[in-house]
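Missing here is one protein chain; the remaining ones are kept as they sit in the complex.
Chains: A, B and C, in written order; residue numbering restarts at 1 for each.
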Amino acid sequence: MPEMTYADAVAKGLSDAMRENDKVWVLGEDVSHGGAYGATQGLKDLFGGDRVRDTPISEAAIIGFSVGSAMTGWRPVAELMHMDFSACAMDQLVNQLAKMRYMMGGSTSLPATVRCGVGGWLNAAAQHSQSLEAWFTHIPGLKVAAAATPADVRAVLLAAIRDDDPVIVLESLSLYPEKGEVSDDPVAAPLGIADVKRPGDDLTILTWGGTVPRVLRAAETAAAHAVSAEVIDLLWLHPLDREAIVRSIEKTHRVLIVHQACERAGFGAEIAAFIAAEAFDLLDAPIRRVAGLNVPVPFAPALENYVLPGEERIARAIFEVAA
Amino acid sequence: MPEMTYADAVAKGLSDAMRENDKVWVLGEDVSHGGAYGATQGLKDLFGGDRVRDTPISEAAIIGFSVGSAMTGWRPVAELMHMDFSACAMDQLVNQLAKMRYMMGGSTSLPATVRCGVGGWLNAAAQHSQSLEAWFTHIPGLKVAAAATPADVRAVLLAAIRDDDPVIVLESLSLYPEKGEVSDDPVAAPLGIADVKRPGDDLTILTWGGTVPRVLRAAETAAAHAVSAEVIDLLWLHPLDREAIVRSIEKTHRVLIVHQACERAGFGAEIAAFIAAEAFDLLDAPIRRVAGLNVPVPFAPALENYVLPGEERIARAIFEVAA
Amino acid sequence: MTETTVALAERSADGYDRELLLSMYRSMVKIREVEQALVRLFAQGRMPGFIHSYIGEEATAVGVCSALRRDDYITSTHRGHGHILAKGGDLDRFMAEIYGRSTGYSGGKGGSMHIADLDLGILGANGIVGGGIPIAAGAACSARMAGSDRVAVSFFGDGASDIGVFHESLNLAAVWDLPVVFVCENNGYADFIATHEHQRVKNISDRAAAYGMPGEWFDGNDVLAAHEATIRAVERARAGAGPTLLEAKTYRWRGHYEGDPQPYRTSDEVEKWRERDPIPAFAGFLERNQIQTAEEAGTVRDEELERLERAIKFAEASPEPEPRDALRDTYTDIVERGW
Partner (left out) sequence: MTETTVALAERSADGYDRELLLSMYRSMVKIREVEQALVRLFAQGRMPGFIHSYIGEEATAVGVCSALRRDDYITSTHRGHGHILAKGGDLDRFMAEIYGRSTGYSGGKGGSMHIADLDLGILGANGIVGGGIPIAAGAACSARMAGSDRVAVSFFGDGASDIGVFHESLNLAAVWDLPVVFVCENNGYADFIATHEHQRVKNISDRAAAYGMPGEWFDGNDVLAAHEATIRAVERARAGAGPTLLEAKTYRWRGHYEGDPQPYRTSDEVEKWRERDPIPAFAGFLERNQIQTAEEAGTVRDEELERLERAIKFAEASPEPEPRDALRDTYTDIVERGW
């Protein structure tokens, strides 16, 4: 299988989807030029300016046009360069895109995909580093996915675009340059199915997006100290793979949740609440979260690395939970 | 103590604050006319058009102007008629208001208050019934409060306006006409302190806002069946009164969380996660949540009453958790 | 900015199709009677929620929609009844939805503010001020990309012309030359605030210049002015010449919502506008031009009232939705858990 960067894998997923269905089109700021981070590179050459459309800096219109497009037979794929900018489009995302089908009693569907560049470790400070997936998982009508490898992001994107409901796809900005193998065939990720990225027996680590590689490295460290962590990359936050979570806890009886977003009211809270309600009797230890500290993401590397959940902090938590 | 409606108590809290500090001013849609729900009634007559300002339908500007005002010595109190419309102002709320102090290394403070009409039971459908507090509790830099009685809403508002940080205040639209006693003296709610609205021994119910009276009624029902529920009205979601929560669980060992917002990734999840991490060993039963079902709020009363957490559903959960 | 309005009294019917004119009249009467019935029924507590009455503005919805094809799109607003009916919405399902019944357009999930009929190109009323503007433009984009000559119309109010997404949508529609007509219904108020108190532009249609698109205002109480302005804009749109901003100058007879005590305006002001009632004005025009007699006009009203009575009966006889229906339609595939 060919190796490519995460950013190229995004472009590949998009071109797979555009090739298999000519109702798929792409819009966003700079997308005809590859986008700010190269994730739409080459699409305009392949599919033309009608299906790869640059927009002004108008996030509300980007999503609003997508709503109208999706209601009238097309499959728009909108890019929000940084997820922070979704704040400029929340009405269209939440009050329109998410609810339109329901408000109409099911008489329409909205097969739109919204791709968001997510997270920190870019030294881009508080307005360009947020992971806001919790907002969207809270809103019925949206599906939410995240991917941490080139193969996964391609597969998740394909699944999202094929899906008949709106899907918010989180792409980890810090992973864009990372390389990995991606198959030639367009393989879509099965909806709502998590991926056990590393099997283990002593504790279950639930994570997604930008923290996946960090968790895997921390799990390596732990393994060197005879702690065997099972690492589950959720891939889908909604629908959530509850069975996979419970299955793993049945084995390990201990849970650590890791995510990049701020801890308070992050999606990790929902997972913990689910477990505390539905798998309570399986637990041998408190449910532990390691997440972004409850502060805005600061600029200076020394600060940012302290605030975001890095390998060292994750490793410490692994030992504590396993103890 | 005089009796007044919740809406009048809001106006009273605002006029208390405007009287004690002439830097306090009010802006929003229709506020000079009392606002859509009467919660700013009389303020313009008392304080004049300079301090009670109507705006166009421009939620982003309402909050953005508040940011600029708060940074330059004033204490704006912005009204968002329905919390659903906060979606039109999220960038200013989240990327500006919440983060400005931090991004500036503490060299400014932002004493702004944002009042939001919240929640359903109005037959106003999906775009006028949301409880979106989880979004804001997730964002460092904001404080979040909610009130369920006339006295509380007056006290919380006063505290919010006096506070030097931005505070989002949730006012329950369905409670606006409800009456209660409100003292003549301006009493502010202590920051981050919950209120035990009903003492009890068998389980702890944590709730806030529009569900408080429903929980209290359900607790009455339970009491008639010899189940003694302690009902804690959190009043502040951030800062959260963790001590009060733990203190109660030390007594009851059982927890039910009730809120109006959708269950998935609602703020109840954060509370459950906190308890599952920090009070795990105190628990005798799984943590249970009763909340809005994970669908948009529908219009027809038969549907809406099914979706929102009503007395019957709460009562059932009380018996289950206590069992 | 072209000023095109010729008072209805001076107009001739030359060039107009008789049937079209008659159907326009009928449509205006239908809307008026439906709205008056809703006002009455709502006051009786027969339906839940809120009612935003369209009374007095009928000429705009009808003038605009009569210039559209069945397969053209519209988006509408919280004050949307007129638009839905003018575009051909089914009265039974419409009424049942406002009653919150299972036979309604959305099975009771949406109510007055969320009626849609995709078969008629009605992409939904909308509870968010300005919310429908980019949606119409997105639909226009679909038409454009499909190579069809369908157009989209977005209705919205004077108040909506102040919200950010108005600006973003018009700008982007212009940049993409989309076949969309933005129809701003300036009815004098946004909630309790008069138009001149929430903006300082003389004509809202002047805002078109900010996007390099043509803008035009018309007398919103003159159904032919509305129709003709829309025809011009639609022709441009179908020809690929891009969007237009139209402004209808009209007036909201009733309060913002039913129950609004309206301390913010005088009854004199309202009275003056009631004298400019678009329906008798159009009836007079039809009479002068020998298209419809006063008697025939009376028959139209009677027929519409009878039709309306049936719709009300239909709605009132329809069952409430089953509570568990609430669990469907959030997604195409997932049914949520109930209790």
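Just so it is clear, a residue touches a chain if its C-beta (ideal position, glycine included) is under 8 Å from a C-beta of that chain, and two chains touch if they have at least 3 such contacts.
Given the structure is predicted, the values throughout are model-derived calculations rather than measurements.
Checked against the full complex, the candidates C:E33, C:D72, C:D92 or C:E168 give a single residue touching the omitted chain, namely C:E168. Screening A:A36, A:V187 or A:V246 for touch with the missing chain picks out A:A36. Only one residue in the set A:Q127, A:T149, A:S174 or A:T252 touches the chain that does not appear here, and it is A:Q127.
Remark: the residues of subunit A touching the chain excluded from display are 29-30, 33, 36, 54-60, 84-85, 87-88, 122-128, 293-296, 298-307, 313, 316.
Although one chain is not drawn, its touching partners on subunit C can still be listed: residues 162-168, 171-172, 174-175, 197-202, 206-207, 209-213.
On the side of subunit B, the interface with the absent chain consists of residues 25, 50-51, 53, 55-56, 58, 60-61, 63-74, 76, 91-92, 95-96, 100-109, 140-141, 143, 164-165, 191, 239, using the contact rule stated above.
We adopt the following convention: only the chains that are shown with their structure count from here on.
When chain centres are set by their Cα atoms, the one at the greatest distance from subunit B is C.
Between subunit A and subunit C, the centres computed from C-alpha atoms are 40 Å apart.
Inter-chain spacing, taken between the CA centroids of subunit A and subunit B, is 30 Å. In subunit A, the residues that reach two or more other chains under the touch definition are 91, 95, 102-103, 140-141.
Multi-chain contact residues of subunit C (touching two or more other chains) are listed as 106, 108-110, 114, 126-128, 131, 164-165, 330, 336.
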